[in-house]
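Every protein chain of the complex appears in place save one, which is left out.
Chain lettering (A, B and C) follows the sequence in which the chains are written, and residue indices restart at 1 in each chain.
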Amino acid sequence: MEKIDVAIVGASGYTGVELIKLLLNHPKFNISYIGTSEGEESIEKLHPALLDIANLKIEKSNAEKIAKNCKLAFLALPHKTAMSFAKELLKLNVKVVDLSADYRLSLKSYEKFYEKHIDPENLKDAVYGLAEINKEKIKKANLVANPGCYPTASMLAIFPFKKYIKKDTPIFIDAKSGVSGAGKKLTNSSHFVQVNENFTAYNALKHRHEPEISEHLNSQGITNKIHFVPHLLPLTRGMLVSVYLQVDEKFDAIKVLKEFYKDAKFVRVREEAVSIKMTAGTNFCDIYAVQRDDILFVSSSIDNLLRGASSQALLNANLMFGFDEDLGIPKIAYVP
Amino acid sequence: MEKIDVAIVGASGYTGVELIKLLLNHPKFNISYIGTSEGEESIEKLHPALLDIANLKIEKSNAEKIAKNCKLAFLALPHKTAMSFAKELLKLNVKVVDLSADYRLSLKSYEKFYEKHIDPENLKDAVYGLAEINKEKIKKANLVANPGCYPTASMLAIFPFKKYIKKDTPIFIDAKSGVSGAGKKLTNSSHFVQVNENFTAYNALKHRHEPEISEHLNSQGITNKIHFVPHLLPLTRGMLVSVYLQVDEKFDAIKVLKEFYKDAKFVRVREEAVSIKMTAGTNFCDIYAVQRDDILFVSSSIDNLLRGASSQALLNANLMFGFDEDLGIPKIAYVP
Amino acid sequence: MEKIDVAIVGASGYTGVELIKLLLNHPKFNISYIGTSEGEESIEKLHPALLDIANLKIEKSNAEKIAKNCKLAFLALPHKTAMSFAKELLKLNVKVVDLSADYRLSLKSYEKFYEKHIDPENLKDAVYGLAEINKEKIKKANLVANPGCYPTASMLAIFPFKKYIKKDTPIFIDAKSGVSGAGKKLTNSSHFVQVNENFTAYNALKHRHEPEISEHLNSQGITNKIHFVPHLLPLTRGMLVSVYLQVDEKFDAIKVLKEFYKDAKFVRVREEAVSIKMTAGTNFCDIYAVQRDDILFVSSSIDNLLRGASSQALLNANLMFGFDEDLGIPKIAYVP
Partner (left out) sequence: MEKIDVAIVGASGYTGVELIKLLLNHPKFNISYIGTSEGEESIEKLHPALLDIANLKIEKSNAEKIAKNCKLAFLALPHKTAMSFAKELLKLNVKVVDLSADYRLSLKSYEKFYEKHIDPENLKDAVYGLAEINKEKIKKANLVANPGCYPTASMLAIFPFKKYIKKDTPIFIDAKSGVSGAGKKLTNSSHFVQVNENFTAYNALKHRHEPEISEHLNSQGITNKIHFVPHLLPLTRGMLVSVYLQVDEKFDAIKVLKEFYKDAKFVRVREEAVSIKMTAGTNFCDIYAVQRDDILFVSSSIDNLLRGASSQALLNANLMFGFDEDLGIPKIAYVP
């Protein structure tokens, strides 16, 4: 069988290189186009780890050129740039998995927390790419909004307990991410000396992932108010999310999790506390929960660059083309 | 003026070496006795960093010998061993600052969460050594129970908001500590390969620091239920505590903090998120707070080995002998 | 085509888990037997990252049982245990790739630096598993001695310059390894607090990898005296080796490297300094060299657990069964 040609647009960042790595191993997709805003660079200059791995050409991103061969494009672009590209590509009949925030929110929320949306038309049809709740829709979508890393880990921890959560009580999400989540940009807060042996909260109670979490919990019938505080971990890759819920009754939390995720290929329920190392390098979301009186603590762990971005995007692409969802999706962690 | 002779009992661990380091620089205390369970070792064998620093002899811990010269002993011992030593020393008229958990709880709580108490007599008179609430009592105490690291950071974040906390709502404490908090013992969970690039919760909702926090918040009139989950950070030294409170009204959280701590020498209120590096190497507790609707997020940072143990112990000793509380107490962080 | 059944003996350590991970993805080998000294444990208890990955049973290592199905066994055992197992397996017609030091040295050297050899018969026929120099021999071997990590990185850096090295001058190898190289054992020197933010030499000028390097350089005609000092890096995975050579003439070092390794599938010559991250997660050895007057500096980087152990072992197994050497061998690094 011939492989399907796909494009990666925005290949210079961490999620871009992850997409390249994943697609090089994929049995049914072929990287036909790699675009960056600069273009014309050798792959080993851009990502020295890829020296001698494959013969890949980098071009200046151009929608027309992509549309010549590619059936699908992954957009690993900053928000705003993403929607402008997506709009063009969709018009040219190229399916899109967008890793930015541009199609994740309702128009109203987007314009409140980001800026004016330039592609409201397609926004209406965009499918939120979390297979655990939207698998059938993703299969039929032309445009998938790939979820944020924090929302992925947070919502997967909360969904299973929908019927137990006490009405009108707040849900607290204390989230922690490795530094790769902040991207390659040079800032004081990504300088080694600043991060190493350090730990801090940031954007407390005002991070833009909070409306994404609230909106999609809402769509699943969970209307409690969400309070979200992210923190920066002194490590490269991984994310751990701690959720505090108030519940109405006593139940077996592990059993509830196992039942809820019994058909999920990429959620693992653990009977002991989850940790970042167990999921780093994979598409798994590991989840653990423990109850005490009317309080439930749920902890989930994902690889922020994979389940929180690139491998989840590839899984969505698999679904969009009728492939097995786990085709070419990494399951084996980088341990030790 | 002649210096006052003091003893360090249990000098082989991290809090032991911190006490040695602090006391070597103290203008009014003199290390007269260093005891370990083994004894008879050279200081540079026990703590190679102290080679050529001072002429210190290590002995097998013995209460009678301590009582010969020492007016005060710091006990950096495991719980149970600590109370057996404290009992003896107090009988011999040696004041005690105990860094273990043995005198921090009510008899009832202690026997519920630890084991049978062997010194209930002295427990009754023990003063909980948190100067921000107990300064006058500490000055007159013969036995000070030095607070735990998690309780110190947690309670200092909560006290100032007493009158704002909504009645009967739960308080959530999501705490994170560096690995030195777990001591020198060789365990799988302190192996470098296990900790490095990793992060995990442990003892979720059942850590023994929770009753310590609850009981002393209670003694200050804060009766809300406490839910406490500690996590292990991949770094050596430092602790950050994130507290989630439900409050009744809108107020200026930074102003409340500044007012509450206006006379505190070792609490710094910050207008931006606090971080571990700012306090590592010092006795400071840095605190930040932000409100959103009826939710208050408070974040506090301490050095788990200093403010969470040894420098707080020394500050208590200062008070017990009528010295300035900040005599010989470190204020300058280990940055960068 | 049916897969060939293989065994992993000694699956509890880091090289054991790497073998499992590699073989799970291998198109022509099937893990038929996993043995540990204890046996009877679930795979996710032994290696929690492997939860829900594959249905693997762990047994107490037993040669007879292995010989029933397996055509080849990987021995990830301590030295001495390894040779006792290898001897048995070879008698039962099971091919062996031994990851220990037991078959790497001449009898004389082995007994000088280790202990009495209990299998001198097979030692005579063992092939040193460095494909860059021994490919044809490996193809025909029944017993392959998989090279040590330091020797692999050191020798690959030195071989190409054989004809340039000044006679009778010493060769200095300043090597640095991540902590996984020391294994899972709990020791003071693998405690997180001891390793983190630290760096030190160990076994300076007396590490047992030095005779391995000397002997195999010798077999390739390089008779200069080797002086080897390893250091411990505060990171999990990877190794960098810095070699100092005295040379007779001026030449283009990069060109020499490229020419020497033009057919090597797992050596990459870089025109800028190599680094640990570029090879971590792969079987590559990256090499860089620079000359100044009569001095040549060569720097090589490998993943100590893969090229320095498990993936190199698998590559040897590929050759022993006539497969392409790169079948199932990882090329894509763990970056970022």
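To be clear about the criterion, a contact is a pair of C-beta atoms (placed from the backbone, for glycine too) under 8 Å apart; a residue touches a chain by one contact, two chains touch by 3 or more.
The model shown is predicted, which means the values in this text are computed figures rather than measured ones.
Q: Hey, which of B:Lys65, B:Arg270 or B:Arg292 is the one touching the hidden chain?
A: Reading the full complex, the residue touching the unseen chain is B:Arg270.
Q: Determine which one of B:Gly10, B:Gly281 or B:Gly308 touches the chain that has been left out.
A: B:Gly281
Q: Could you tell me which of C:Ile133, C:Val290 or C:Leu327 touches the chain that is not displayed?
A: Of the candidates C:Ile133, C:Val290 or C:Leu327, C:Val290 is in touch with the missing chain.
Q: Return the single residue from C:Lys28, C:Lys65 or C:His227 that touches the missing chain.
A: Answering carefully, the residue with contact to the hidden chain is C:His227.
Q: Given the full complex, what residues of chain A touch the hidden partner chain?
A: Residues touching the hidden chain, for chain A, are 14, 179-180, 184, 186-188, 190-197, 234-236.
Q: Which parts of chain B face the unshown chain closely enough to count as touching?
A: Residues touching the hidden chain, for chain B, are 14, 17, 21, 24-25, 47-53, 180, 197, 236-237, 268, 270, 277-278, 281, 305, 331-336.
Q: Which positions on chain C touch the chain that was left off?
A: Residues 170, 172, 174, 176, 193-194, 196-202, 204-206, 225, 227, 229, 231, 233-238, 240, 242, 244, 246, 273-277, 280, 288, 290-293, 295, 297, 299, 336 of chain C touch the chain that is not shown.
Keep in mind that, in the parts below, only the chains that are shown with their structure count from here on.
Q: Measuring centre to centre with C-alpha atoms, which chain is farthest from chain A?
A: Taking each chain's C-alpha mean as its centre, the farthest from chain A is B.
Q: Return the distance between the CA-based centres of chain B and chain C, expressed in whole Å.
A: Centre-to-centre distance between chain B and chain C: 47 Å.
Q: Can you work out the whole-Å distance between the CA centroids of chain A and chain B?
A: The mean C-alpha positions of chain A and chain B differ by 40 Å.
Q: Return the residues of chain B touching two or more other chains; collapse runs of consecutive numbers into ranges.
A: Where chain B meets two or more other chains at a single residue, that happens at 193-194, 196-197, 234-236.
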